[in-house]
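Yeah, one chain of the complex is gone here, protein chain that is, but the others are all in their spots.
A, B and C label the chains in the order they appear, each numbered from 1.
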Amino acid sequence: MKKKMNRRTFLKYSAAVGATTAMAGAPTLLRAQAPEIKIASIQPVTGVISDIGISMRRGNQMAVDDINARGGIKSMGGAKLRLLLGDSEAKEDVARSEAERVIKDGAVTLVGPFLSGNAMAIATLCEQRGVPFVMDVAAADDITRKGFKYTFRVFPTTTKFADSMLFYMDKIMKEKNISRIRGVVTNTGDLFGRVQGATFIKVLKEKKFPIEVLGHIEYPLGIQDLSAEISKIKALKPEVLFPVARPGDAKLMIRELYKQRVELQGIISPGSPGWYEPEFIRDMKVLADYVMDNVPWYNPVGKMYKEVNAAFAKKFPGKYIDTNSGYAYLGVLVIADALERAKSTKPDDIVAALKKTYLKQDLMVGLAVAFDEKGDNINADTAMIQIIGQSIKVVLPEKAAETKYVYPMPKQIWDRGA
Amino acid sequence: MPLLELKEIHKSFGGLKAVSRVSFALNEGEILGIIGPNGAGKTTLFNSITGFLRVDSGEIWFNGENIVGLKPHRVCQKGMVRTFQLVKPFLELTVMENVVVAALNRAKTIKEAREKAMRMIELVGLEEKRATPATGLTLGHRKRLELARTLATEPKLLLLDEVMAGLTPTEVDELIGLLKEVNHRGVTILLIEHVMRGMMALSKRVVVLNYGQKIAEGVPEEIVKNRQVIEAYLGEEFASAQG
Amino acid sequence: MDLNLVLQLATSGFLLGGVYSLIALGLSLIFGVMKVINFAHGAMLVWGMYIAFTLMNWTGIDPFFSFVASAGGLFVLGYFIQRTVVNRIMTFHEAMQVIAMVGVMMILENMAQLIWGPDPHSPHTRYSLSTIWLGSVMIDIPRLFAFLLAILMAAAVFVFLKYTDIGKSIRASADNRIGALIVGTNVNRVYAVCFGVGAACVGAAGSLLVPLMPISPHTGFPFKLTSFAIVILGGMGSLPGAMIGGLIIGVAESVGSVFIPSSLKQIISFGIMILILLLRPQGLFGGKGS
Partner (left out) sequence: MKIIYSLLGLILLILLLLPNFVSDYILGVFVLIFFYAYMGQSWNILTGYAGPISLGHSLYLGIGAYISTKLAMDLGVTPWVGMWIGGLGASLIGLAIGFLGFRFGLKGVYFVLLTIAFGEIGRLTALHLKPLGHMMGLFVDFKPGLANFHFRGNLPYYYIALGFMVFSLIVVRVLEVSKWGRYFVALREDEDAAESLGINVFKYKMIAIGLSAFMTALGGTFYANYIFYLHPTSVMSMWVSIEIIMRPIIGGIGTLFGPLIGSLLLTPLSEIARSYFTRAGLEGIHIVIYGLLLVTAVLFFPGGIFSFIQKVLKPILGESRES
């Protein structure tokens, strides 16, 4: 045991000094002037969801650049942050191995990794190594139920998603005098889709909420043809479709709804990507209108949001801050804030600081970031967004709303003359 | 009691009767030859006897037991083993390894198998090559290897499918001597052969197949004069011209 | 059971099945002649999609015309891959071949991501949302076009195989590798052209799918597994088998989702595959045994 401790102490020392104990050829760093603090971003930038992974990485990187531009970590002599990049390839073993590598390279805190499965692998590793880990996006409740001491989550949990969804639905139904909605839930057959779809249904049942689920249709991740699923949905004759999708299948779904002329009052996602990416609106045009999505969203009236979004759009033409890149940005801010207060790169100091986090922000909808004893952000929240006139508007909660939601859809999808 | 007795063996593929009601018997210690033109059903007959094909009807009595339906490995364990027309050595294995595998059929330990394999390799005269992978052997050596392998399973009856094809005259002579020696040690032999010299030198009795049917049986000297046999091999016209 | 639903699903599945057929045709052709399973088939499909997509963006040519260009582009790519990789591994252990083709797949897939980026694209074409209704059954126009053009492309491949010298040699090699060797055709060229034609089939199919589904670097994988099932169903190396197998699998997967959850529907293809492998490994339309 003693030997091991020695080795670890040595490792930490070496990390702090910036020396590397790596195999041949590891980059040696010349460091004369400002000290540098390494943090690492691990995202799935290759593989089936590389589109989202890359967007996440951009969010992480931009936050680091912005912090450095503002003078780095002031309490530590203006130390600059350096972002080490890791690619989980959307695989758990690679995620773990990448986390291990960036820790070796001196990362004092990790941020990532979009996929809950990867998050679990990294969280366990961070627990083993005693390195703080801030999950920017990853929703599965289970991760923070494992009693990890080093893991924090900025993103809302799945249960939080479902609760907010019900809150917004309740509001809409009351305002519109609707006593009952007959709906169909559909989701991708992966962790996120299943978690979101099933939790939504579970919470509906528990709360005896007046949304009747006529059917629950799950389809494989990466599906290329949704015609059969939409035909089934059509046959169930729902009033509202509650889809949990990914960018690719969201487009497929809208096109099929159009072609098969499925009559709907609304399309309201309990929370998923797919509906807010610029490509979705670019490719779907008027067909995208009136889709609602219950997501952790940027705060359209926030000052921070406006600045960050402007910079982001400038750096990556055609892109803007959305749920993923926004939370990726926020995740790094949380780490920088903790470092600022910890005045140290020792893991336990950072964790202590993270626990006391109270980071005021108006980048995303929700209040200041603060963690409960499990490490979940108690103030993370979702907004109901809606595509109106081919642009995304926050419609609920009212205090962040840019405009009033439109429900039911004034025109069926196929009636819009696309 | 004969060592091997075929009773009305029948095997067809679709409409084609490959082996049609063939019967003959083979006594212990005998060497019996099977001849016939290409496509006469000789190899099908071998495949049927050794269990690679299941006969449609008929009985195969070996050593007092009807072996119809037994898998080839069971047939081998009963003491009947065959070679293949196109030799099938285990190419990646050395000569020694090839023969040891076969010897394990009866040997209790690897050590015993190795000793037996060594004896068989010496018998066929491949001791120089015993560490050579079978890929590196000439055809003649491969045939000897195959013989050593079959012998290592301690057969009572050896079925040889054209072992002499493709060999040089010297190799044929050597092989004839070797087979006589094997027979002398008490192994009964049933052979398909196109090389007439080998056939004549070895077999005391010959069975002739044509279109899946047995058309003649007897001592070699008579068989070569048999009109039906000449017809089968050389065509009717030739036979009548001779006759 | 909702008869209308079944009819609708059967129609959609049948039309998409035509494109499946074309994909499987390429796979079957390559396997029939070279006995190599093309694990990069899905990645080639993606390249076919992106070629059509790029042409559409640059010149506005519709994917239903540019499928010829995709076929041509993939022919060149396939020819190149055959000469550089496949030709050298044909005598190798099958497992070795798998790994080499997986390597090719990794290269193609991630090159696509590097060149075209990771975001899925669903370009809008004039008719991409058009439909005709037969009673209560919807017929999707792009799907119908894709089906017809896939059949046309397949017919062109049949004509090529039947009436050109090199095509005849390809068929001869598919029947019997050694036979073709004896006839004295330039075997290397035959193989390369054959791989090229197989790639052209899948490239054309990719182009035809552009109006139907989002394009992204990693969309090829499910198609690859489905086309394995089709090729087994129709018989490895049997080209009519690939065509009919594609239609059967298309309908079976689509209609099957009435009875089992959509997320399980691939089980139908794999179940069919296992049954055929065990009971009729030469496939429904394969003449010879395995």
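Methods note: a residue touches a chain if its C-beta (ideal position, glycine included) is under 8 Å from a C-beta of that chain, and two chains touch if they have at least 3 such contacts.
Just so it is clear, the structure is predicted and the values come from calculations on it, not from any experiment.
Enquirer: The complex has one chain that is not drawn here; which of the drawn chains does it touch?
Expert: The omitted chain makes contact with A, B, C across the full complex.
Enquirer: Kindly state which of the options B:Gln77, B:Asn183, B:Gln213 or B:Asn226 is in contact with the chain not pictured.
Expert: Considering all chains, including the one not shown, the answer is B:Gln77.
Enquirer: Pick out which of B:Ile60, B:Ala102, B:Leu123 or B:Ile176 touches the chain that's been left out of the picture.
Expert: Going through B:Ile60, B:Ala102, B:Leu123 or B:Ile176 one by one, B:Ala102 is the residue touching the chain not shown.
Enquirer: Any idea which of A:Ala121, A:Val308, A:Leu354 or A:Val369 touches the chain not displayed?
Expert: A:Ala121
Enquirer: Among the options C:Leu7, C:Ile89 or C:Leu284, which residue touches the chain absent from this view?
Expert: Only one of C:Leu7, C:Ile89 or C:Leu284 touches the chain omitted from view, namely C:Ile89.
Enquirer: Using the touch definition up top, pick the residue from A:Leu191, A:Val213 or A:Met253 that touches the left-out chain.
Expert: A:Leu191
Enquirer: Spell out, residue by residue, where the missing chain touches chain B.
Expert: Considering the whole complex, chain B reaches the absent chain at 50, 52, 71-74, 76-77, 81-82, 84, 88-94, 96-97, 100-102, 104-105, 110, 130-131, 133, 149-150, 153.
Enquirer: With the missing chain put back, which residues of chain C would touch it? List them for me.
Expert: Missing-chain contacts on chain C: residues 31, 35, 37, 85, 88-89, 92-96, 98-100, 102-107, 109-111, 113-114, 118, 217, 225, 228-229, 232, 236, 261, 263-264, 266-267, 270-271, 273-274, 277-279, 281, 290.
Enquirer: In the full complex, which residues of chain A touch the absent chain?
Expert: Residues 3-4, 7-8, 11, 21-23, 45-46, 50, 53-54, 57-58, 61, 85-87, 89, 91-94, 96-98, 100-101, 103-105, 117-118, 120-121, 124, 127-129, 140, 142-143, 145-148, 189-191, 193-195, 198, 218, 221 of chain A touch the chain that is not shown.
By our rule, only the chains that are shown with their structure count from here on.
Enquirer: Closest chain to the protein's overall Cα mean, using per-chain Cα means, please.
Expert: Here the chain at the core of the arrangement is C.
Enquirer: Using C-alpha centroids, which chain lies at the maximum separation from chain C?
Expert: B
Enquirer: Could you grab the centroid distance between chain A and chain C? Build each centroid from C-alpha atoms only and quote it in angstrom.
Expert: So the centroids are 36 Å from each other.
Enquirer: Could you put a whole-Å number on the gap between the CA centroids of chain B and chain C?
Expert: One centre to the other, that is 49 Å.
Enquirer: Taking the mean of the CA coordinates per chain, how far is chain A from chain B in Å?
Expert: Spacing between the chain centres: roughly 74 Å.
Enquirer: With touch defined as at the start, can you tell me which chain C residues reach chain A in the complex?
Expert: Chain C residues touching chain A: 2, 4-5, 8-9, 12-13, 16, 110, 113, 117-124, 128-129, 131, 138, 140, 143, 209, 212-214, 216-219, 221-223, 253-255, 257-258, 261-263, 265-266.
Enquirer: Which of the residues in chain A come into contact with chain C in the complex?
Expert: Residue positions touching the partner: 45-48, 50-51, 53-54, 189, 217-220, 222-225, 227-229, 231-232, 234-235, 247-249, 251-252, 255, 258-261, 277, 279, 283-285, 287, 418.
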